[in-house]
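Here's the structure, in structure tokens; my notes come after.
Excerpt of the complex: some chains, original placement.
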């Protein structure tokens, strides 16, 4: 055990030194330009510009060296479950209620803090410091999403369905505390990061767990007519000695507390490695998207287990808008209606997950979802999903149907 | 049980469909006007107006389609208890520390989020999305106050006494997650809502409890000389199977943890219905206000219990300001001093609650309060209350006297 710990901290140290050094160098080269004009602009107070529109509130100084943005989102859900074996619990739920502050100082240094309020208290989401080099590389330190899975990277305010697909919910690593590099452009994006544990993880005197994650995306085709997106991602993670966790997924309905597929708590996990493949294409108002995720679990004295899942969906806007794609981020963005009548979207998704391997009897589930979304304007969205669930866990079949509605405002 | 559940979800579905439909229709009719001018105004960035005064911070675009407001309140209390039987605990307390964000997008769509910070962490208060039709009806989705009781609807920053009267604290339902309709004008207001459970309620796989609430107010007299306000309200609520709760009230002092009247935890409650009557009048610097609240509790295999209470108070401003009334909301608003010397208010309240019925031996209490308030300006207020308590619970009498002071700032 001892040598491995040494290795990992040496790696962490290198990553930090590399990050700080590149920041320092980048800052040094940036001084002549960015910093200088920042200084000048502080003089002209009259140059401050306040903007308030569909993209939220933005305040910036005349020179663009300092910027402050504030915004958020609210998602109110209701769920009606035509339950089968398990009780699912009809009801209402604030799914997300988020506020963010975001800013830039001295042109190249930025920060973001984002809070989730839906639980009745406050949970930290994004909380990071970012340095953007002149060349366009972003160095991020803090709590942010590990680069993995297209549907996870795409903001929940822009997701086509109410919930992410079964394998994304179960396998994508979400946010952790770490250091990351991101570079993106017209032809694609590359992200790499070294991460400790999530910000909310309980602290102890044990060495923390840690992980590496990386994601590469290509905009193979990109033009007026449409796009073709390919992506690959991987994450390797070692766990702290006293860690225990499980893989699970709700039936793509958040108001229920029930998870039809779930492993037991795995207490002897040493490491996991996860791999993701992404494919997406859009043309006009039509788009398709799919992902496959494989997770391998290494435990002490047990053979390696393999869990996996995939999903595919199509989306069609009869009103013609389509889902806007960002090659720089390798994600999809916010739909803005073309006309005053708003935008309409019809979509359908098939998702599948397999949590059964060796002694891990987490179950299997396949969901079919049909969706209707209405976007009255760039800030509002009303969504309805109807989900047919087909699950089996430890020999017990559970096949409910679920009707979900959501009202969403983004500001 | 089964058929009743079915009925309730049908009702919920209808309520949601009705809400969404009316939103949709309203949005459609509003498009020609509101949305259009909103689009135009986005072009003129220079038109953004920033306002900062006694009403807080407001930023809006030139066309009025987008608006952002930020504000809050802070109430710091100290309590001195001349205790009788029970230990009450002298001490200081941040009674309320709230921050809110509020905004409008595309003219007719709005949101509000408000956080309570006084507990040392964050509790969510208002958290909703609101659509205002051209005709003035507001459709609200999210976490907000159920329409019930004048003293509950009146913001705590404008309340005449430090705490709401005994029956309002014990019986008024406060905030829950739901859908509501509100319409108000010069002659009165009407509110109706369908609510699930509060946002902070623990989630389970049981069906949530739900309730209907409605409040009607009339500004019978409304003119330069004075106003006469009448109000009625009702709430019906069914509880989730595993729910348990109690009725209780502190002795109109928040720093103490003691509740002199309190029922035991009621575990077998199926439903409650509550009724409220409101009467208020003001003329010049003088005003009176009173409410009666009746709560009926239905439990399985037990006769219906009836709990009730009432209060009445008068308020007099020697400096002449009076309490400003909003017929549109059916509530009282913020006092703004006429002169630089500030405003002074003298008030007295009698309040009474009876939590004894059948096997529910929660006790009885009558409080007499005298109050002095000083408003140095529109944002500050200093309050002092002296309360004589006369309570009896399960044969034990407890008659403390309480002295409370508060410093309040609203921004």
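To keep things simple, chains are lettered A and B as they appear, and every chain counts its residues starting from 1.
Going forward, contacts are C-beta pairs under 8 Å (C-beta built on N, C-alpha and C of every residue); 3 or more make two chains touch, one makes a residue touch a chain.
All of these numbers come straight from a predicted model, not from anything done at the bench.
Displayed in place are 2 chains, all sharing one sequence; the entire complex defined by the structure file totals 3 copies.
Everything that follows uses one rule, which is that only the chains that are shown with their structure count from here on.
Chain geometry summary: the mean Cα position of subunit A and that of subunit B are 37 Å apart. On the subunit B side of its complex with subunit A, the touching residues are 9, 12-13, 16, 20, 23-24, 27-28, 31-32, 35-36, 38, 42, 45, 48, 50, 59-61, 66-68, 101, 103, 105-106, 109, 111, 113, 115, 121-124, 127-129, 141-143, 177-178, 196-200, 203-208. On the subunit A side of its complex with subunit B, the touching residues are 49-54, 57, 70, 72, 74, 76, 78, 80, 86-94, 97, 99, 117-122, 255-258, 340-342, 374, 376-380, 382, 405, 407, 409, 411.
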